[in-house]
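Omission of a single protein chain aside, the complex is shown with its protein chains in their original locations.
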Amino acid sequence: MQIETAPEPFSVIGANGDVGGHKVTLSDEELIQCYRTMLTVRAFDDVCMKLQRSGRIGFSVPNKGVEACQVGAASALRQSDFFFPSYRDFGMALYHGVHPVEMMHNMFGNNLDAARGRQMPVHFSFTDPIKYFSISSPIGTHLPQAVGAAYAHQMRGEDNVTLASFGDGGTSSLGFHSALNFAGVWKSPVIFLCQNNGWAISCPSDEQTASDGFAIKGAAYGVPGVTVDGNDVLAMHQAVSEAADRARRGEGPTLIEAVTYRMGGHSTSDDPSKYVPKETLEEWAEKDPVKRFREFLTVRGMWTEELESEWSAAAYEQVNSGAKEAESTEGPRLETIFSDVYAELPQHLRRQGEAAFDLAKRKGDADAGGGAFPL
Amino acid sequence: MQIETAPEPFSVIGANGDVGGHKVTLSDEELIQCYRTMLTVRAFDDVCMKLQRSGRIGFSVPNKGVEACQVGAASALRQSDFFFPSYRDFGMALYHGVHPVEMMHNMFGNNLDAARGRQMPVHFSFTDPIKYFSISSPIGTHLPQAVGAAYAHQMRGEDNVTLASFGDGGTSSLGFHSALNFAGVWKSPVIFLCQNNGWAISCPSDEQTASDGFAIKGAAYGVPGVTVDGNDVLAMHQAVSEAADRARRGEGPTLIEAVTYRMGGHSTSDDPSKYVPKETLEEWAEKDPVKRFREFLTVRGMWTEELESEWSAAAYEQVNSGAKEAESTEGPRLETIFSDVYAELPQHLRRQGEAAFDLAKRKGDADAGGGAFPL
Amino acid sequence: MPTLTLIQAVNDGLKVSMRQDESVLVFGEDVGPKGGVFLATEGLTAEFGKARCFDTPLSEDGIIGTAIGMAANGLRPVCEIQFQDFIFPAFDQIVSEAAKLRYRSGGQYTAPMVIRTPYGGGIRGGLYHSQSGEAYFAHTAGLKVVIPSTAYDAKGLLLAAIEDPDPVLFMEPKALYRHEKGEVPEGHYTVDLSTLRTVREGDNVTVFCYGSMVPVVEKAAAKAAEQGIQCEVVDLRTLLPLDEQGVLDAARKTGRCVIVHEAPRFCGYGAEISAMIAENIIEYMEAPVRRVTGFDTPFPNTLEHHYLPDERRVLDAIEEVARY
Partner (left out) sequence: MPTLTLIQAVNDGLKVSMRQDESVLVFGEDVGPKGGVFLATEGLTAEFGKARCFDTPLSEDGIIGTAIGMAANGLRPVCEIQFQDFIFPAFDQIVSEAAKLRYRSGGQYTAPMVIRTPYGGGIRGGLYHSQSGEAYFAHTAGLKVVIPSTAYDAKGLLLAAIEDPDPVLFMEPKALYRHEKGEVPEGHYTVDLSTLRTVREGDNVTVFCYGSMVPVVEKAAAKAAEQGIQCEVVDLRTLLPLDEQGVLDAARKTGRCVIVHEAPRFCGYGAEISAMIAENIIEYMEAPVRRVTGFDTPFPNTLEHHYLPDERRVLDAIEEVARY
């Protein structure tokens, strides 16, 4: 085998929105859906940052700058496919029709959150309209799980694919190694999407590994690797489409490195000014994925200032009303500490729950509600 | 970067013992030392198998077929270098002057074993005349440790290198991934020696990974990879010498895949006839590393039947007398269960040790010796 | 009814399960053509094909990580970790992932799966082929921990574990693989998880044990009976979730308790049983609650017979609490 990493990441949208000889396979409707989803990601991100700064939610993870990776990838997949996202993948859910209010329930950790507020914000879990696997904080653990889920598809003869999304830092995790190795041997229908956004918190991607980029890591597992311009939504769409086609044809997994940049801090707890060089940030601001896509749409005659205002207002309206609704939704009840540990409540958890319930009532705590321990 | 795996493993000794244009850098004395060490490995292996079959030791690990990897590698390194061996590396210790009796103390798990019989057989540990790191059963854990040891050499400005030896199966371990990644980033003076002997117990190496051989895995970490004929002791010597030179010059780690074959079972607990194809075994018997080296020596006029008998008899004599001595050495004393858990014996272990001691004496057990608990 | 060894019962349980539910599959290192290093999976690849019983690369993280994904996507994986000592590379997948998936997704995603693994000493395996790590897992909410001690229970508990909606760590006492034999019904049956087994009834001393220590305790109890000390011997079988009420009832019955396991004492599983007693029924105790356990050291090889609790050590403790 002979491996070459592309000297330049694969891209479709060129200077001034031109696609050169590339064919655009998305319909106009889909193109608009991509763009509007990117705007919604941006609105969601922006609103969450403000909610966090004003103390109304505890935490968020900036998604600014990586919208094209998320949305381009999602647009290449079907609702019956299985997503194993990272915490920085708002757009994958939004593209496929998860309503911002559902995500806001999680951001506020209320009782309508799938996880009943047990997880930190940005740790979503959805089953409808897409299988968007419950996000976990430990880096890389979901990667072999994605391979396992794909095995179930293979065994049942379904042609669904599994998308596993992770960061440059994630490639150093144990899960990356076992997942790619198993997927290579099993020829798993999995797309490994490495979003190289320049940083793992404060560790720059070139101190994360000495390899020549991240796509080349596929060679260690017999998994083809491709490098894609992650700020180009159409390039992302095409790369993921091709990988999905290969996977559905039974030809196995692909590793995609999407080269992009994290335009905010790692999270709301992080101060990136301590380590991110200002010039690099400015350079990447020029390459903004929304702007890039807008240029393309403009060339196509699909974008105007008026449309932008309308779409943006609609996005903010959806997100803000979602936030409002989530904020006014009641918090999780005390019994949610004890439920869902097992399918059935065991003896010892019943006793602990009853004791907690009695104490909360004695303290006049509203979380306990009235009556007896309901489990 | 452009990566190519050698279409054919690098080899030196050709048909009929000819080295073609290759230069032999080992002195005649060293060549003989290599050969005699290989004979000693074979004798040690043979004797251990017999000791196990007759129930005098509990376990062994066949080393037959992989002698050239061990000895070729060891011959390229200095006594001040640091070895992180696997359980199938008898020859590395023997080449550098560890006496068979020292190894036999471990095989018998007696009181002169460095580990006082706490470990299973073949889990050696030596500090003199070489640093041969204590072998552990979990696969791959020693690899990041080797990188850490190398960091200490770097930090102190010493030009020692570290050799980390492991199998084809070991490349799937977590330790492999973290070790190569850290070594790539740190430019560690480490030689990663992957002995691809065809099997990880019953898993053939081509089901271990879908990559095109094992050397290519280095590409994932920016670590150059080379493929070497592992049954050719001179090729092994040269590859490891070059890697060591690079490392000493501060140019970082190398991954060497040594292509060889395990000519016995995985261990004395394994029945390879259930899964190893007979034809493959016969093919590899033809490529026997001792025979191969012998042909080279013969061409050089350094080998005769008489010398062989003499050397072989000496090897057996050393090994057999070592076994005899080890077998008649007393077993570990009861207190060795409690010592070396910590540098100092804590309260609770003193109490447990005293109780165990009292019980053993009550039962008339000799392991306790006389008197009070001596710790 | 056929008489099977404990390991044959495991093998039979796997076959019964795979025959009746095609979503059940078995994988791990060397479980395919070789049939596993202890032959627990012998014949499975031949009967069910390579898609349902196969070898994996050498990565416990990969084995358990992929099993979680399979389970979350409708399969019922039963994976094997060759020795419990080698489960630690997958500790993160077990503790952070399998155990917490239902909780963190509000039941949207779950991990109904079984991890089978041989544990314990007695085969001269030294530090890394002898450990008893049950306490690491029993401290992990969301996980179930099951340890059989008879052939009958091995099959019945294994089938119950495979059918359970939650992840189960199924630890098999390798010392009993071939030494423990018993009648095992053909076909399908289950033994309920979280139920105790009373091995022997008695009014003087209650002995709690599980897995490999059960036969040791039985022998000690028989010796104790010769001296007129009647032991209630309880095999815990499911360590998590434990039938705590059953444990307390059995402890209260005699007011004199001994707990036996081969794992190290400090923060071992026995501590929980003892603490439970001290917390709930201390007023019924007529003697110290004694633990007979492995020492707080790594597991030694040559001297494993001193390390492992034997009949003598158990009997000493029984006599001591009986006479207290």
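Order of writing sets the labels: A, B and C. Residues in every chain begin at 1.
FYI, a contact is a pair of C-beta atoms (placed from the backbone, for glycine too) under 8 Å apart; a residue touches a chain by one contact, two chains touch by 3 or more.
Everything numeric here is computed off the predicted structure, so don't read it as measured data.
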Which of the displayed chains are touched by the chain that has been omitted? A, B, C
Residue of C:32, C:69, C:89 or C:309 in touch with the missing chain, whole complex considered: C:89
Decide which residue listed in C:13, C:62, C:121 or C:270 touches the omitted chain of the complex. C:270
To test your reading of the contact rule: which positions on chain A touch the chain that is missing from view? 58-59, 109-110, 116-120, 123, 136-140, 169-170, 172-174, 200-203, 207-209, 269-270, 274-275, 331-332, 334, 336-338, 341, 348-349, 352-353, 356, 359-360, 363, 365, 367
What residue numbers in chain B mark contact with the hidden partner chain? 82, 113-116, 118-119, 123, 125-127, 133-134, 136, 138, 141, 143-153, 155-156, 174-175, 177-179, 181-182, 185, 340-343, 346-349
To test your reading of the contact rule: which positions on chain C touch the chain that is missing from view? 85, 88-89, 91-92, 95-96, 99-100, 103-104, 127-128, 135-136, 138-139, 141-142, 240, 242, 263-264, 266-272, 274-275, 277-280, 282-283, 285, 287-291, 295-298
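FYI, only the chains that are shown with their structure count from here on.
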If chain centres are mean C-alpha positions, then the most distant from chain C is chain A
When centres are defined as mean Cα positions, the distance from chain A to chain C in whole Å is 39
Separation of mean Cα positions, chain C and chain B [Å, integer]: 35
Averaging C-alpha coordinates per chain, one finds the centres of chain A and chain B separated by a number of Å equal to 45
If a residue has to touch 2 or more other chains to count, which residues of chain A qualify? 174, 177-178, 181, 185
On chain C, where are the residues touching two or more other chains? 56-57, 59, 61-62, 89
